[in-house]
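All protein chains but one are shown in place.
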Amino acid sequence: MKLTKEQIKEIRDQQTQQNKTKRVTVPELESILFEAMPALDHGFVRVIDYMGDDSSIVQSARVSYGKGTKQVSSDSGLIKYLMRHWHSTPFEMCEIKYHIKLPIFIARQWIRHRTANVNEYSARYSILDKEFYLPTAENLAAQSSSNRQGRGDILDDKQAKEVLELLKNDAEQTYNNYETMLNQRYDGSTIDENKKGLARELARMNLTLNTYTQWYWKTDLLNLMNFLRLRADSHAQYEIRVFADIMLDTLKRWVPITYEAFMDYRVGGTEVSAKGKVIIQKLIKGEDVNIDNSGLSKREWNELMLAFDLKDKLI
Amino acid sequence: MKLTKEQIKEIRDQQTQQNKTKRVTVPELESILFEAMPALDHGFVRVIDYMGDDSSIVQSARVSYGKGTKQVSSDSGLIKYLMRHWHSTPFEMCEIKYHIKLPIFIARQWIRHRTANVNEYSARYSILDKEFYLPTAENLAAQSSSNRQGRGDILDDKQAKEVLELLKNDAEQTYNNYETMLNQRYDGSTIDENKKGLARELARMNLTLNTYTQWYWKTDLLNLMNFLRLRADSHAQYEIRVFADIMLDTLKRWVPITYEAFMDYRVGGTEVSAKGKVIIQKLIKGEDVNIDNSGLSKREWNELMLAFDLKDKLI
Amino acid sequence: MKLTKEQIKEIRDQQTQQNKTKRVTVPELESILFEAMPALDHGFVRVIDYMGDDSSIVQSARVSYGKGTKQVSSDSGLIKYLMRHWHSTPFEMCEIKYHIKLPIFIARQWIRHRTANVNEYSARYSILDKEFYLPTAENLAAQSSSNRQGRGDILDDKQAKEVLELLKNDAEQTYNNYETMLNQRYDGSTIDENKKGLARELARMNLTLNTYTQWYWKTDLLNLMNFLRLRADSHAQYEIRVFADIMLDTLKRWVPITYEAFMDYRVGGTEVSAKGKVIIQKLIKGEDVNIDNSGLSKREWNELMLAFDLKDKLI
Partner (left out) sequence: MKLTKEQIKEIRDQQTQQNKTKRVTVPELESILFEAMPALDHGFVRVIDYMGDDSSIVQSARVSYGKGTKQVSSDSGLIKYLMRHWHSTPFEMCEIKYHIKLPIFIARQWIRHRTANVNEYSARYSILDKEFYLPTAENLAAQSSSNRQGRGDILDDKQAKEVLELLKNDAEQTYNNYETMLNQRYDGSTIDENKKGLARELARMNLTLNTYTQWYWKTDLLNLMNFLRLRADSHAQYEIRVFADIMLDTLKRWVPITYEAFMDYRVGGTEVSAKGKVIIQKLIKGEDVNIDNSGLSKREWNELMLAFDLKDKLI
């Protein structure tokens, strides 16, 4: 991740602001405000603004006149209760805003979370930076043979090198031709004074999907957790998980009580179906249970056993 | 509007907070933060928290690294442009949270705006305050004869008095019976030690629709303006307009540039249909135009003439 | 539930329609289309329209050119997989529309599900029917002593009778005064020719919360299941559960494969927290586990044991 001198100065200017407010503040989050935290080779996550803290959840759940907090212990109990029983609206009372730089093919996954507010850098209006994502060798995985949308083993060195070569060359070539069509370099300089440039809204179609874009992305705490639950999960694509992991850390700084409940009930928890419950009961009671009398498919059986770390029962 | 001593203290405690933050702040809004601004006879509007200011709109529209503001004049130009051309997403980047006390029949109108976050005081869980809305005499209007969902003339004194009497007596009686069924007074004291109380979730059904409820209500700036455009409008029911007018003032304090554009392009503006445009053109050119060759219904014709204050053309 | 002759005729007229379509149809659901299925004393649920069936979920999940169905068995497997792994968007591809008549205090709970489309009968515009909900004796429960938002034992006969009397009298009296203020009976006849009527938008505030209202309510299948999961649950208020149970039956008729997966994975299933997983593992392995070393609160412990029907472990 490289920032221009001007960008670094703009970030510093914001970080040295000292404003007074009657609103609740979160020093742990303030300490990283505006900072560009690197993600992948050229991306970043920046926290730009936030509203509320753990006490705000309690405050609105109680519809109280003052601050939510009575005492930390009872606040914590209430937040856990709300999380456990899917009383979700109080979590909507906190809000956070990020500035994110990310590859377009990841942006396309990300945008499927529709409940956020988004302003993306416009390639109709401006020229995109000359930056594209190239995976490190250990992230160049082969197609999984068991999971149609997953990754398998890492490619061997030779093939990895070939793949990287192809990705790099194609991205550079298509970007160069993007500039040629625009008749303009990414720094704004004109290439040939005697030529017109193709409209930006057209030229952009020549870029590859690993080109970086950026956006402001704002969401409430509930929908942030919905996003993180899916995208910080081990089944999520590695490239989006890198961003989700950084955001998980900002969650911890921002609302530590909620973070703990989230990790316990959502991220670390599991769901058990009606049929699965019967099997677990039988296992606890020491009764005989096997896949044939379980009503589960093999896949489901294994998912259940893995959820409870019962590896000896995998089939 | 009456607040208990404890509520007043809770509000004061929040108002005397002095926190430091790197976030943007709005002193004009901070000066009324947490204050209970009276609405109708027992209601209020309180601003609890906010995120962003005018510069945040510019910042996200430009997806910039620093603050949005280059200079106020160019920010103002951009905000007006965004408003005029319905580029709505940058306005979603600001957020505000209110604590509102309002009659239930108004809450039922209000909640139809689905894009906000809401936590309402639960009458399943708690006992509602003994407060109900009684209109002032000048707001006791007869049914409009021309508009099925509007108001006509004010009732004469005698009838107004009768109506108020009925409203008052029924609200008090149903509230008293609510307490009787709960076997509990609104202050929490038990009425008859030898009796059980009906479940709160059932007893509440006996209350009249002018009983006050309260909620935390949080929305982004775009949806706040959508709400205000409809509810601060002269066609809105008076009782919700009272709240909208107070919130319009908070809008002015919070984002003055946006407020100005909003008043010019939305609240003070009008829409003209394709057929209407032809009529306006002809009027400007001094051509003959009348309802018969206009293609408009009488109602539509009059709406158009009123929009441009052409009262001599009403029919 | 009483319908007027005209309403019965209107329903019959729709039910005898015989249209041809190339769209997918669901005969099991068509057979109850438009029928007013009674709910509580005066309410009903009517299915007005629907879009899609089980095969539509498969079709859109596969983004296929033809019908979704390859064969029922593989469709069923895919739908179960989607449900289990929270791949929710294909379930949004089916849509259903209801006409519901329900008490206002239940409508206020219901409307908190924001993702549906709603048109409610307007009491600003029209006069509400003279119908209010009165619970049967076995539903007149006392406030629960253990759960602040639940019900406990049923009231004894004498107190139940008193409560019903109060509810009935207050609803009738406030409705009569509603008519008096409107200067109009519910059948539209004027009461006193020499008087004006109070505006409908004001008079309605005198009605009690058990008065019936009605609305058209349309939602996609995913959000219908979200609604049913919460409202057909044993913790939901009885009065909304009555409606949810009827709708659960329409779900079964409409999309039987999805219904089965929904009952298995959502309604009949349970969630286990990270801490809970460890306890279940230990129980299965026969290790010693008790609340003291569990990290759970007493409430949480009991919820976990109940979820797996381990009543001997309740404390």
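Things to note:
As written, the chain order gives the labels A, B and C, with residue 1 at the start of each chain.
Here, a contact is a pair of C-beta atoms (placed from the backbone, for glycine too) under 8 Å apart; a residue touches a chain by one contact, two chains touch by 3 or more.
Keep in mind the model is a prediction, meaning the values are calculated, not measured.
Across A:S76, A:T174, A:Q281 or A:N302, the single residue that touches the chain missing here is A:T174.
Contact with the chain not shown here comes from a single listed residue; of A:V58, A:L182, A:A261 or A:L296, that residue is A:L182. Of the options A:N19, A:S88 or A:Q237, the residue whose C-beta touches the omitted chain is A:Q237. Per the touch definition above, the residue from A:I32, A:L198 or A:L230 contacting the chain not shown is A:L198. When the missing chain is restored to the complex, the residue among C:D49, C:D157 or C:E287 that touches it is C:D49.
Counting the whole complex, the residues of chain C in touch with the unshown chain are 3, 6-7, 9-11, 13-25, 30, 33-34, 48-52, 56, 59-61, 63-67, 89-90, 92-93, 95, 97, 99, 117-121, 214-216, 218, 220. By the touch rule set out above, chain A reaches the unshown chain at residues 103-105, 108, 111-112, 114-115, 118, 122, 124-125, 133, 135, 139-144, 148-153, 155, 159, 163, 166-167, 170-171, 173-174, 177, 180-182, 195-202, 204-210, 237.
By the touch criterion stated above, the residues of chain B touching the omitted chain are 77, 80, 84, 86, 89, 112, 230, 263-265, 267-277, 280-281, 283-284, 286, 297, 300, 303, 307-310.
Throughout what follows, only the chains that are shown with their structure count from here on.
At the interface between chain A and chain B, over half of the residue numbers involved are used by both copies, so each side presents largely the same positions. Here the spacing of chain A and chain B, counted between their Cα centres, is 35 Å. Averaging C-alpha coordinates per chain places the centre of chain B 29 Å away from that of chain C. The set of chain C residues touching two or more other chains comprises 112.
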